[in-house]
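One protein chain omitted, others in place.
Just so it is clear, A and B label the chains in written order, and each chain counts residues from 1 on its own.
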Amino acid sequence: MADPVTLTIDGQSLQAMPGTLVIDAAKRAGINIPSFCYYEGLSLQAACRMCLVEVEKMPKLQASCTLTVAEGMVVRTESPQVAAARKQMLEFLLTNHPLDCPVCDKGGECELQDMVFRYGAGESRYTEIKHHVDEKQWSPVVFYDAPRCILCYRCVRVCDEGLGVKALGVTHRGAYSEITPNFGDHLNCDECGACIDICPVGALTSGIYRYQTRPWEMDHVGTVCGHCADGCKTTLSVRDNEIVRGNNRDQSGINGDFLCVKGRYAFDFISHPERLQSPLIRKNGALVEASWSEAIKRVGQRLNEIRTAGGKIGVVGSNQTTNEENYYLQKFAREGLGTPHIDHQRTGDVASLLDALSGSAAGLATAEDVYESDAVLIIGADLSQQHPFLAWQVRANWRHHQAAVYTVTPGPVREDKVAISKLRYSDGDPWPRLHELAADLKTRKRLVVIFGDVIKGAAVGQLVEFGASLGIPVQYICLVDYANSRGAIDMGLHPELSPGYEPAPEKGMSMDQMLAAPDLAALWVVGADPLGGAALPPGTFLLVQDLFLTDTARRAEVVLPSASLYEKPGTVTNGTGQVQRLKKALGVMGAKTDLEIFALIGRATGINVGPAQHERIFEEIRARVRGYNVPLPVIATGGAAATAAVNGRVNVEARPDLIRSFGDTLFTSGSLGRYSKTLASVLESPGQLYQSK
Amino acid sequence: MEPLLHPEPHPAETVLLSKRFRLPNSRSIDTFLANGGFQSFRKALAMTPDQIVDELKASNLRGRGGAGFPVGMKWGFVPRTGAKPRYIVVNADESEPGTCKDRVIMQYDPHRLIEGCLIAARVIDSRRGWIYIRGEYRYLIDLMDQALEEAYAKGWLGKNIQGTGFDFDLSTHSGAGAYECGEESALLESLEGKRGNPRIKPPFPATSGAFQCPTILNNVESYAAVPDIIEMGGAAYAALGVAKAGGTKLTCLTGHVNRPGVYELTLGFPVRKMLEEVGGGIRNGRKMKAFIPGGSSCPVLTGEEAWEATMDYDAMAKLKTMLGSGGVVIIDDTTDMVKLALRIMRFYKHESCGWCIPCREGTLWLTKLLTRLDEGAANAHDIDMVGELAENMLGRTFCALGDAAALPTISIVKKFRHEFEAKIASSSVSMTGAGLVRIHS
Partner (left out) sequence: MTFSPQLEARLSKLVQNYPPGRLKGALIPMLMYCQDEVGAVTRELTEEVASRCGVSTLEVDEVVGFYTMLRSQPMGKTHLQICTNISCMLWGGEELWNHACHKLGIGHNQVSEDGSISLEEVECIGACSWAPAIQTNYDFHHHVTVERLDQIIDGLRKKQ
């Protein structure tokens, strides 16, 4: 590696590697050179000319976003000449920009406003008439106001380079240049809104947020997205106990600049009119509203009758409740109700993977590894549709490090665009294709393997053997579906496993067995909809906790309205095994968190398995669950703490038939997606023609 | 097809590049071959690439597109081997106002250009080239296509050229109306099917040009000059011109002279002789008020400054202007300089690609401001502001188009300020603060 060069920026002597951009070197020294078009991680533009700096021995001001450091270089970033140039640049920029900040949606969080404030181009000599074009709506969620656009091309780049969609371009030229959507007058895209987030001014605005409020009138709650298992941080902005906006304002999450349509807009299921806000109990064959005390009393009575009679009780947990709730639920079931029959809808074969990795040098990968590994192998997954953040990481790795990407999928996927090898398989059998790749994979330094539910049961072990045969370090990601699918199995919502993949004291029935058991006396379903068209034996007591009246809830004897992940504290574990803290954004009247409900049921049944407080349960998890002794400061500050690999045999019966992914796409999210008006609106928009394939 | 030449060359011309222009049927490959065509290429095949580059360096040939970068040096920068293919690109996007010389070459001696490309290809072992011709010159694209077809048919292009084992493919590529594509990196973007925005430099085309491969990119006239240099030797070519600028240059006399036209003049040709003898004097016996040496991007000289100058890079640099592309514009004393400044700015506003802020917004603002000044709806502050805004663009734009817009403007305001003042004084419109504005889109 080359030796670093020494240069001086604003009197500070510093070292940087050759090739480093002056703007980056300055940033590392704590000197912020302003810019609009320069954006870390995206391609260089040198278009806005705001980052001009004075460099000794160079006659003209230089754009620090494209100038690389050199030995002995002397840079001044805030000399009078530089400040004057910036002020003049802003004067140019403001000529055709509307000066109506008080009515602009970006007011208060606008980079142009901040820049004008900093460089004092508050007065304009421009007295001509401004060039005006009308605002356009490109989709239910994206509006574009060309006069406000400063043409920094961030939106164009994030869509093309970041998302791999390239739904935005530039049309016309000169002062009449405008950003244009891919279908002439409308967008046909992921509707992820990354373009809105990245827009430094009020040119791109969000259809659901615009003109609702001012940024300073909201509380900004950084929490974890409640949809897929990627575990992105989303900032929910709340005013008067209502979420007005979701975005990526925080950018401190594992997802960096990324957020998809669900993380940004699909919080609105919370206020869907069909949201349950009162318990329901069955009276004369019909579900009717009841008070919490009446409903809980019924639950207590029925459960205690069944316990006394020695009836079989089944418990089905959730992919979308917190670790604390999952832990408490299994404890309640096993120690309180004394039933071994506990499970959840398994969406990926994590247990088999951990078992296969036992004693192996290979390990689990995180999203960061997907960005850093020099090779990534994707098996049987449409990442852009189902795990859009991992897909973003794959593309970023390809862009920044020229990673070798391999896709082995049944059909075309967006990742093909960055793949050096794209192979298709049929009959659900990727193996012939994988063997074709072996020789090439062996030439790589390091590999991350991402696999969907096509690899399950014994095949997971084969995959790990295949990885070991390559002779290079290999890490794995077993894809699972929802925000806490991973936490569900980690916390022992499994008939054969206790928390931390310890053998359960007594083997219970799987979810499918429970549903088929003729003698099941009670089924307690928490945040799941397992029943579908099936029916339970007559007389089975069905208790459901959910946000909505799901198909399962419709058949219940008691339905208890529960709170979503956005309405509770606690922790969740993403698909790659990182634990993150949830923050409560708001409360919904009538609904209670599942943990609160467990406590109420405990009181009504006389069962006490410990205090139902999330902090105390988390302490217990940290102390007792293998791999979960994660550092508290990381969690407390909103970071993501990776759980440690279990590294011991996980003895479970291989039941690939029980592993079933829900097959959600970008615009669906199990039962929650159905209740998001925004997701529905982008599907019904002209954009629905868009196919990732 | 309109004729572009006077029947006879002017006696003061040095007929070298234009030596076949007036031959009957000069476009045909037969005429070309019968009059020394491809002999320089044959000679070049016997030379090493270094020898060719050395001759070019010795010739003091400077890029004829406007920037005047030494051609030999440019060709010397391009790697001659490597995994990546190397390309030849001809800039025939002639769009600089005042310039109409490449048209003459392509209309009268297209094979000369092909020969220049072959020699360039020989230097860097290139197998493929493109002639990027502005879309407005469609008839020349068609003529050039015919010439290429002839060259292929006679074995001067394609595989195993004349049995030498040398392969080279060359084709035309049509532009579609964008001055900015005359800027070399914007041209390359356009060649790749994109908007004509310039690229960040470095890398320069020598290392990353067409399709991100090493590329020689020169103006039509630069390539066209090469066969003569190979034929006569670099030193002899250099001797035709002045120090640091060798040979001859096609010079377009335009504007207020009695005999406008394209003439082949040696570098360092005296302006007085050029105007009085070659151009036949100022039209209608008027006085020359202003002089643009090489296209609208150059700072404007006053008549007095220009008369005793010579047409070469250093002499023009001493006058704080540029030799540019060879598009000489002569402006007599009947001309309204405010209108001229406005017309120039309107052009740059129309052609600004919009990529960077100062050029995009500056050219529009200046157009509006100059429109107001032209109509007299302005005050003295507005005159200052024209200069200030142009200065604020100067040297800060992404590519040279911003400078091209700023430089003539600054010079006109500085040298002809009295005309702006007179316009305001004679105007019936009074300007107090903001007001009366006409938008000129």
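Everything below uses one rule, namely that a contact is a pair of C-beta atoms (placed from the backbone, for glycine too) under 8 Å apart; a residue touches a chain by one contact, two chains touch by 3 or more.
Everything numeric here is computed off the predicted structure, so don't read it as measured data.
K.L.:
Touching the left-out chain: which of B:60, B:95 or B:371?
P.N.:
Final answer for the missing-chain contact: B:95.
K.L.:
Looking at the whole complex, which of B:261, B:362 or B:402 touches the chain that is not displayed?
P.N.:
Result: among the candidates, B:261 touches the missing chain.
K.L.:
Any idea which of B:91, B:266, B:335 or B:411 touches the chain not displayed?
P.N.:
Counting the whole complex, the residue in contact with the absent chain is B:335.
K.L.:
Identify the residue among B:30, B:50 or B:192 that touches the chain left out of the display.
P.N.:
Only one listed residue reaches the unshown chain, and that is B:192.
K.L.:
Would you write out the residues of chain A that touch the absent chain, in ascending order?
P.N.:
Where chain A meets the chain not shown: residues 166-173, 180-184.
K.L.:
Quickly run down the residues of chain B that touch the omitted chain.
P.N.:
1-2, 4, 85, 94-100, 102-103, 128, 130, 134-139, 169, 171-179, 190-196, 211, 252-256, 260-262, 292, 296, 327, 329, 331, 335, 339-340, 343-344, 347, 350-351, 353
In this text, only the chains that are shown with their structure count from here on.
K.L.:
Once you find the CA centre of chain A and the CA centre of chain B, what distance in Å lies between them?
P.N.:
Result: the chain centres lie 54 Å from each other.
K.L.:
Residues of chain A touching chain B in their complex?
P.N.:
It comes out as residues 44-50, 52, 59-61, 66, 85, 88-89, 91-93, 95-96, 125-129, 131, 150-151, 170, 172-177.
K.L.:
Which of the residues in chain B end up touching chain A in this complex?
P.N.:
Within the complex, chain B contacts chain A at residues 178, 195, 200, 349-358, 360-365, 368-369, 372, 385, 392-393, 395-398, 433-435, 437, 439.
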